[in-house]
Every structure is written in C-alpha cells, then in structure tokens.
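Only one protein chain is missing from this complex, and each of the others stays in its spot.
Labels run A, B and C following the written order; every chain starts at residue 1.
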Amino acid sequence: MSAPPLRLPPKKMGLVVKTSSPQAIALGQQVLSRVKEKGVEVVVDAQSAPFLHAEPGPSRAALGREVDAVLVLGGDGTFLSVTRGCPATTPVAGVNLGTLGFLTEHPAERVWQLVDDLLAGNVQCEKRDRLLCRVEGDDSPQEFLVLNDVVIAKATLARILTIDVEVEGEFLSRYRADGLILASPTGSTAYNLSAGGPIVHPELSALIITPICSHTLSNRPLVVPLNFQVAVRVHPGDEDVYLTLDGQYGLPLTDRHVVRVLPEGDPLLVVRPPNASFFAILHDKLKWGDWGS
Amino acid sequence: MSAPPLRLPPKKMGLVVKTSSPQAIALGQQVLSRVKEKGVEVVVDAQSAPFLHAEPGPSRAALGREVDAVLVLGGDGTFLSVTRGCPATTPVAGVNLGTLGFLTEHPAERVWQLVDDLLAGNVQCEKRDRLLCRVEGDDSPQEFLVLNDVVIAKATLARILTIDVEVEGEFLSRYRADGLILASPTGSTAYNLSAGGPIVHPELSALIITPICSHTLSNRPLVVPLNFQVAVRVHPGDEDVYLTLDGQYGLPLTDRHVVRVLPEGDPLLVVRPPNASFFAILHDKLKWGDWGS
Amino acid sequence: MSAPPLRLPPKKMGLVVKTSSPQAIALGQQVLSRVKEKGVEVVVDAQSAPFLHAEPGPSRAALGREVDAVLVLGGDGTFLSVTRGCPATTPVAGVNLGTLGFLTEHPAERVWQLVDDLLAGNVQCEKRDRLLCRVEGDDSPQEFLVLNDVVIAKATLARILTIDVEVEGEFLSRYRADGLILASPTGSTAYNLSAGGPIVHPELSALIITPICSHTLSNRPLVVPLNFQVAVRVHPGDEDVYLTLDGQYGLPLTDRHVVRVLPEGDPLLVVRPPNASFFAILHDKLKWGDWGS
Partner (left out) sequence: MSAPPLRLPPKKMGLVVKTSSPQAIALGQQVLSRVKEKGVEVVVDAQSAPFLHAEPGPSRAALGREVDAVLVLGGDGTFLSVTRGCPATTPVAGVNLGTLGFLTEHPAERVWQLVDDLLAGNVQCEKRDRLLCRVEGDDSPQEFLVLNDVVIAKATLARILTIDVEVEGEFLSRYRADGLILASPTGSTAYNLSAGGPIVHPELSALIITPICSHTLSNRPLVVPLNFQVAVRVHPGDEDVYLTLDGQYGLPLTDRHVVRVLPEGDPLLVVRPPNASFFAILHDKLKWGDWGS
C-alpha cells in the first residue's frame, strides 16, 4: 500500500483538549494562540471549544476529516475519541498531561517543540493498523474504524455469554465467557492485556481474539493475520449484551446481529516523538525494568 | 462450633423447581405427590407454585426459614436462590437435571432414592462456609448471607474501577480493574475460577480475593483466613458500579458505601450424595482426567 | 518469496518411523514394500533402518537433503527430528499413530491414500515459517533451523535466571525467570502454550517471546514480526543453563554466548490432509467445543 498523501505543513490544524483537565485547558489556550500567531487556522472540536473560548467546530469523531493534522492534549481516552473518524491522511499527535500513555506519547514539556515541528511539517509519523468493524442485523449495517479494540460484553448482572466466532468462514470456537475482545496490536496493551492477552508489536499486522473471564479454561488468546475476516454472534438466550468500540462508543447487541471485523480498515497516522520506542513505553508503563537495575 | 440441631426427618419439606425447565416442573409435580403421600407437608416457594399447581409459599430466599429441609430441582442458579436466606439448621439438597453441578450434586436418576432418604432423615450433610456481607452507607446497613461470592463490578461502558481493599483494618491494595470477587471456597469454582482465581477445597475456612481483569499486572489472587474482616470501597469518580451477591441479587454501589465481609456468616448444610467427592466433580466439570486416561 | 521448486512426484522418498512404537514399525515395513513396488526408491534414516530391515541411510536431520519428500510415521517428536535439517524443497508428511498431532496431521487410516497421493505428486503443501537460530560465542558460530521453538532454561536445582533480550538492537527486557521461549507460530501450540503464551495462526509471520515462570509478574508474552532480529544473553552468575532446539537438541549456554534468532530461516513444506484446518485441530486437541455442543 502506498503511503497516503499528507498535507504537511498543515493549513488547518485540529485541536482537542481533555475538558476535565484544567491543565489541558490552560495549555490548549496557549497552543491556540501560538498556532494562530503563526498564521495557521485552528479548528477546535465542539466539545473542547467552550473551554478554549473558540468557535465550535465539528464533533471529535468528525474533526480529522476537516483538518490537515490534529493535536490532542489529554490522555489515551481523549486520543481515541478523535481517531474513530480520522482518515489516514490526517496525522494525530497526542500530548500526555499525566502519566505517559501508549497513544499520547509526547510529554507535556515537549509541547512547544512539537507544535513548531508540526507547523514546519517536520514530524515522524507511524502507521497504525485499524480494524473495520461492521455490525449487521439492523436495517442498514453500521461501520466503525477502530484503533484499539472491539469488545462484546455482558451487563453486570447478566448471565455468562455464549459467543460463536467464525474466522475466514470457518468455525473457530464457541466461547462461554463474560465477553470477547478483538484487538489490534495497538490495542494489545489496553483491555486485551488486562484480560490476559499477549502484547503484540504494532508493526505486525495481526488481530488478537481474547475472551474475558472464559468459563472454558482451555480457551486461550489467539492471534491471526489482520487480513482474516472474523464474524461474531451472541446466542439467542443472551440478554444485556453490548458492543463497545475503543471503549468510547457502545451499542446493544442481540442474537440477530453479526459483528464482523474486516481487513479493509484504513490505518491511522500517529505523530511520534523522535527516538520514540515501543519497548521503552513497555518498560515505563509495565515496569519491565532496564539494563541497569 | 457445635453442629446446629437438625430437624430430620422433616415434618415440613420445601420444594423449589427451575421454572424454565419443563423437566424440572414435571419431576417437581411427581415429587410433590410422593412426599404428600408419605404424610409430610410440602411448602412450594411462590415462584415455583403456579408451575406445580400448588399453594404459593414464601419467596425462595425466605423458604429455608419455614421448613425443615429443602429440595431443589434445577441448576446451581436455582440452588443459590434458596441458600441466600436459608438458616444453618435447614439442609438443602440439589438435583441437577442437566450437567452435574458443583452445588446440585444429585443426578436426576437418584431423585427417588434421595427423597426416600430425606424423608427417613437418613442423609449425609456437609457444612459449607458462607460469607456475611454487610453494605454500609445508606440509612441502615444491609446484610446478606452469601454462599458463593460477593462481586463488585462496573457496567460495560464504564471506565476501569479503582477499588481500595482493607484486610483486618490494614490497607491491602488499590485495585485498578473491571471488578473484584470475594469468594468462599464453595464459590471458588464459579466466577472466581473464570477470573483466574485458585480452586479452594470447601473444608478450608478461607476467603479468596480475586480481581477481574486487573490493570495492574502484578495483582494476583489472594487467599486469607475466613475470619479476617475485609472492607471494600470504590473510588469517588467511579460510575455505574454494582454489587452482586451469588450472581442473584444486585444493588448499585457508590463511593459512600463500604462493603464488608465479616466472619460471622452462618454456614449452610448441603445434603450430599453417598460417596460424593469434591475431586470427582473437578474431574468431571474441568476435565481433569482420571487414572485410566 | 517465490515458492521453492518441488521435486514431485518424488524419485527418492525418505521414510522415518518412531522406533519405540511397534505399530509404527509394522506400518513402516508395509509402506516400504508398497513404495518400492511402485518403483520409487526409499531411503530409511539410520535410526529407523534396523527396525525396517532396510539399508541405513543418513541421520534424521540429514535425510531431507537426500530425498525428494519424507514420510514420518510417529508423533510430533519424530516429525521434529526430521525437520531440523530439512530444506524447503523437500515436503514432509506426518502420519500420527496415536492421538492427532499438531504436526502429524494425517490419521493412520489415511496412510495408503497419502502414500498414493505422494507418489502421484498430488498433495497440498503448506509453508511453515522456521526460525534461524545462531549461537555465537564459541570458536565458530553454530546455526540451527527450528520449526517450533528455541528454549533457554535452567537446570532443576539452579537459581532463577537473569536473561537480557534485545529486539532489533534495542533493549527489550531483563527477564528473571526459569527460562525463555522463542516460538514460531507453529510452535505456539507446543511449549509456549503451557507457559502461558498465545496461540498464533501459522499464516502470520511472527515470533513469540514467552518467559517461563517469570519472577516479574508483569512480564507478559510478546509477539513481534518474524523479520525482527532478537538477541538473548544469560547473566554471568547463571549456571547450568541449556539451549534446547525443538525439544530435540540441547547445548549448554554461558554468559559468553549470544543466542540470536534471525529472519533468514528457510520455511518448511508440510504435506497436509485435504480439508485440513488449523482450527479443527485446536478444537480437538484443546477441547474448544463445536457448534453442536
């Protein structure tokens, strides 16, 4: 696949802040001024706009389609709210204001350098695979672009689920579990890890299928090529089942639905710090130690 | 602790059926006739009564206090609906109509033998520890007798929980997880096992503390003496948190609540098949193999 | 990579039997006659030859280089003894005489069909990635082609190991563990699975890095692209450390050695049954259930 044409340096830059963080808001106001000073148009998403005293732009999910690059000030959750609808031609940069994130890799103290680099078009981007999730069974199928994970799970008081999974048209397994996670490599360090799934390097084009609290003790996490088609169905008796996309967007699921994960998902371009390293983040976040210890 | 005084042979026998199972209903009708023929009074719980064309008795949770013994025809879920309010002086016998259960250990083909033995007062009972769960924070504290487990868990779309646990008045850990299970040994083979907790023999007076999908990878299941007091609190920011007792009864939880597990729980008397064996059920349910394989 | 030129139908066929299995020997004698009758030369490895009253050929590891195809009658262990030195141009077919194997997928009752198909050159082959393992530190480096796994482990009484791993020249982690498994997708269902690693579909070109009984609880299995270079070193203090290749071949390891896994491993061609399915074997071997249960 040829690299998508980037529009860097950007003429229009999107800006999103975590609105529950006073620090993110204060920094967002400064960034807004700085970028405008440089003569570049800033579009602030509708949710962040009142906090930055800015004109409300489109929703976070729609922002990426209207700008040339997006800057996110917040945590991984804020980052994911933007990536859901973001095309592969719009790079996204995440500045983390608390602890380092797997997605928001730029530390707060680098924000001015990052802004300057972005405006100069002088950034290093990394392609991250996304999953194309199609939900069939209602009048018209719905499609979602997912960076981290597609999660099928039951409500708290509901009975254990029975989930049938097909891979490439062939029956894989009938899971009896609290739920099922279909994760990208990028999402492998998120919910998948808590549920016992493996860490998968983002350069491997793979899909991870991990049950949540499997009743069948032999049901282990499975990693398949990302271009495999997967279809998931819940069982007629199951009630209060929900599909959650990137931990952000949820919809109820019944036995008439089929949840498909298809290989045609457009990747996402992530702006990374110079010398960024997936392994370094693992050390830091998971306390994997270092040479010296 | 001295054994509680049993009232066997029973003058009043409780009868409960799984109302979604035609087989359980049919068998229940036969059992009802047989026991009456023998001159013993039968009390059918309010939920089962219409299906057995019987006078509606008290609720399942209240049944054990009004009879001398209870016979349950159904699965482990039906069994648990009775044990919640059942005093230690009322033995409960469970007949499983599908696959063998950890609680409903009597196979359907033994039902007539079991009925005769029960009416003759000729049964082997085993004491099972229960947890006394007290929920403080509302106007008056609520108490529950729990056979399997106390589960604190978040709703599907909610953020990861922060759960603080104290044991014997001392801080144990701040769990960041989907939830937390406090299980008895009897409950160790239920939800606890799916969440990665150990199997604990029911003769050991212990409490198992197992996180559900822990974010902190080093948070392993912990087993403490059953007479240790445990206090659990969720964090102010957490929303849509539920407390579930034996998978049967749920109530919403907030940061103003304290969930305590106290050692004063009355045990439950379970009527077991002759030659019943905890290990034999493990083999069968978990496919642990046998000498011959 | 273009497919290697096969020499099917074979002019010379290798034959290997599990010499501890009378059934494998009896069947081997019959196969030997049948193939000779058809006018095709049979080369029997040196270890199997006395049992088949045949002329002793080369060692199992060398056999693949001298014939056009190899037929293995035995289990996965026998199969692995052949694949270690087998070039990508020599397909290997495994007939399992006991329970179905992950590698020896042909059931015994299909053996005559398989022999006929092989001699007709009418078989379906699947490419399986192998790891090229290079051990540096002695006078001259040693290289091994590995189908399942490279295992670094300590002797029983030895202290816990300290193992440093670099991936693509970058430090990954210092493992404190009983050992470390570097597995191919084909090997993911072998030792890796017992150690808690994920199942990886053989069509994904990946390498799995799984610690054995890690002391550091946060050290989870990691999956990286197969073309990543990995270097492993044990710590100066460690004693009684062994490197084991495919569970077949072992050599002592010290802190002066570097164990590298390199991407240049030649794949292996495996002859598969018609309609063979990786998922069907998972069901069968791991009791993953099926649609009907």
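Quick note on the criterion: a residue touches a chain if its C-beta (ideal position, glycine included) is under 8 Å from a C-beta of that chain, and two chains touch if they have at least 3 such contacts.
Bear in mind that the values here come from a model prediction, so they are computed numbers and not experimental data.
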Consider the whole complex, including the chain that is not shown, and state which of B:15, B:95 or B:208 touches that chain.
-> B:208
Among B:28, B:94, B:179 or B:197, which one is in touch with the chain left out?
-> B:197
Touch with the omitted chain, as defined above, among C:14, C:196 or C:225 = C:196
Could you list which residues of subunit B touch the chain missing from the display?
-> 164, 167, 170-174, 193, 197-201, 203-204, 206, 208, 216, 218-225, 228, 277, 279, 282-283, 286-291, 293
Mind pulling the subunit A residues that touch the left-out chain?
-> 217-218, 220, 287
Where the missing chain touches subunit C, by residue = 153-157, 160, 177-178, 191, 193-196, 212-215, 217, 242, 244, 247, 250, 286
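The rule we apply is simple: only the chains that are shown with their structure count from here on.
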Specify the chain pair with the maximum number of C-beta contact pairs.
-> A-C
Name the chain whose C-alpha centroid is most distant from the C-alpha centroid of subunit C.
-> B
Find the geometric centre of each of subunit A and subunit C from their Cα atoms only, then give the gap between the two centres in Å, rounded to an integer.
-> 37
Among the residues of subunit C, pick out those that touch two or more other chains and give their numbers.
-> 218, 220, 287
